[in-house]
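Take a look at subunit A:
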Amino acid sequence: MSMRAALLGAVAALGIAPAAFAERGTDGEVKLTFPQAVSIMNPYLSGGTKDIYASSMVLEPLAGLDPDGNLITKLAAEIPTRENGGISEDLTSITWKLQPDLKWSDGTPVTADDAVFTWEYCTHPEGGCAQATKYEGVAKVEAVDPSTIKVTFSGPKPNPYTAFVGALSPVLQKAQFAACIGAAAPTCTDQNNMPIGTGPFKVTGFTVNDTVTMAMNENYRDPAKPAFASAVIKGGGDAEGSARAVMETGEFDYAWNTQIPPDSQAAMTAAGKGQFVVAFGTLVERLEMNLTDPSADLPEGERSTAKHPHPILSDIKVRTALSKAIDRSILVEVGYGAGGKPTCNVIPSPDAWASDNSGCIAQDMEGAKALLDEAGWTDSDGDGIRDKDGKKLSILYQTTVNPIRQDFQALIKDWWTELGVEVELKAIDPGVFFGGDAGSPDTFQKFYADVEMYANNSDNPDPETYLGQYQCKNAPSPENQWQGENINRFCDPAYDELHAKLTQTTDVAERQAIAKQLNDMVTKDSMTVIPLVHRGTLSAHSNTLGGVAINSWDTEMWNVADWFRVK
Partner candidate 1 sequence: MLTFTLRRLLLAIPTLLVISLVIFLLVDLAPGSPMSEIPLTVPPDVRQKMIEALGADQPVFVRYFLWLRQFFWVEPAYAFDSWFGTTLAEGEQRILSWQSRSPVFTIIGQRLPQTLIVIGTAYLVGILIALPIGIYSAYRQYSLFDQGGTLFAMIGFSVPTFFSGTLFIIIFAVWLGWFPTKYDTQLEVVDWATFWEQIRQMALPVMTLGLANAAAISRYMRSSMLDNMTMDYVRTARAKGMSERTVVLKHVLRNSLIPVVTVIALGIPSIFGGAIITENLFGVNGIGAALIGAIHASDLPMVQTLAFIFAVLIVLFNLIADILYGLLDPRIRYD
Partner candidate 2 sequence: MLDAQPTPLVQVQDLKMHFPIYTGLFRKHTGDVKAVDGVSFDILAGQTLGLVGESGCGKSTVGRAMLRLYEPTAGRVVIDGDDVATLAPEALRKKRPTMQMVFQDPQASLNPRMTLAEIVSEPLDEHTNWTRDQKLERVYELMDQVGLNRRFVNRFPHEFSGGQRQRIGIARALALKPRFIVCDEPIAALDVSIQAQVVNLLEDLQEKLGLTYLFISHDLSMVRHLAQRVAVMYLGRIAELSPSKDLYARPLHPYAEALLSAVNEPDPVLAAQRKRIILKGDVPSPANPPKGCNFCTRCPRVMDICRTVKPDLLEVEPGRLVACHLYTAAGSTGASEANERNQQGENQ
């Protein structure tokens, strides 16, 4: 960076300014629109992507991730590794060096104390920090000297790039937030809405759930950036309206999250004002099979628990048949267009981590029927529905209220009906479904149904935590107030063992191999999870906005400093 600055200085001294090295603040205003408006600019108090993306233009972590999932420096001078001594041999600590002469947008220097404070802020028991997982396993964060931060873990940590890495874990300014720690955190309205940061922009105005206005940060570390003198994020409306404002009316330069029906995508692209870009992360729309019996005849507290295996779905042949009957390409075509692709994996990317499992892509109705026959499910009474021992092959299939999901439900129901399976559909308000209210029978965790559909993702290219969900101990049950993440109640000691091994393994290639194996264990080997569509985040940008590089591993605004106006 300093090398570049020096070079730039030299170029400037010579009086030749090459086009690539635009000057700071010469390109006017960049206008972004989000269908969900920004509620707060402090990612530690919000899990909402809209808030995290918006704040990432202002607040920065020590390191971030590029579109390929590789670590890149933000405030850090370099990425600590075992090779460069940044990570201790026993994997229990990581030491970060700050870049020299870093300044907050108010002109004060950035020091290691700020990072230490940030850790204290997020781990305070009364603070309600939304990103607490980022600091999980962190025993201590110390300022070795004003520009050196040492993060010590309570045990060996093969993936130490959690704290202060990515937009979910930026560094807060201690001076600004000192009084906002613990219970006071939510009450610091001004701080939460207008945090002082190190990013290319600083907040100049904030109206809740509406507009964030920003000006370039005069103290940004790269003197040539950002090209835009100001930025504005307007929120509200819907995906269609946001997309239109970029693609058709040209009022905005960038619209995040413009997931609209495939035919609308094509029509808007035809207007020629902009283009859609897709970030494929790990978000997978999937069917989760309930391996336990959700029958309402069971006493409350025993429904959907390990006590009673599922009378139908416990048989892997049935699960496999259900998967085979589905044509994932049609689902993509109907629901997502460019914003999705068929998948058989829970971990569909990055490529290095994704298993080459594609056996489910081709629909195989005959194979599915044969499997059911084999499993003893035949249509003995000729009513079109298979049965066995006097019991009908009947399935309750639930998801949230959402037009695409209802389309999927209808399609899949058709295929399953063709298979001879009776399907009952149910759609639940997303607020209830994902609300986690232990008193509600309709949460996805309680899973009082046979099959349910939703999307989930890993927020880290390294899927260790994500794969940890399927451990036996994480099954939701009355004992843990139905709060586990192992929705299927999948329980395989071999899986748990292998996952434990993953947490101990440091070699990346080896980690990747284990992850693929774990992925296969829950998908093609056991058909516990039936992945359907690898979903991307569709965003749109104007043809006059340059420098956009969509990123699914970090904020889409990860390189907003490099954005410029195409002239």
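The set was built so that all candidates are chains of the complex that A comes from, given by their letters.
Going forward, contacts are C-beta pairs under 8 Å (C-beta built on N, C-alpha and C of every residue); 3 or more make two chains touch, one makes a residue touch a chain; residues count from 1.
Please read these numbers as outputs of a predicted model, since none were measured by experiment.
Screening 1 or 2 for touch with subunit A: in this complex the touching candidate is 1. On the side of subunit A, the complex with candidate 1 involves touching residues 33, 37, 39-40, 42, 45, 47-49, 125-133, 183, 185-189, 192-193, 205, 207-211, 213, 232, 234-238, 241, 244-245, 248-249, 251-252, 271, 429-437, 440, 442, 454, 456-459, 466, 480, 483-485.
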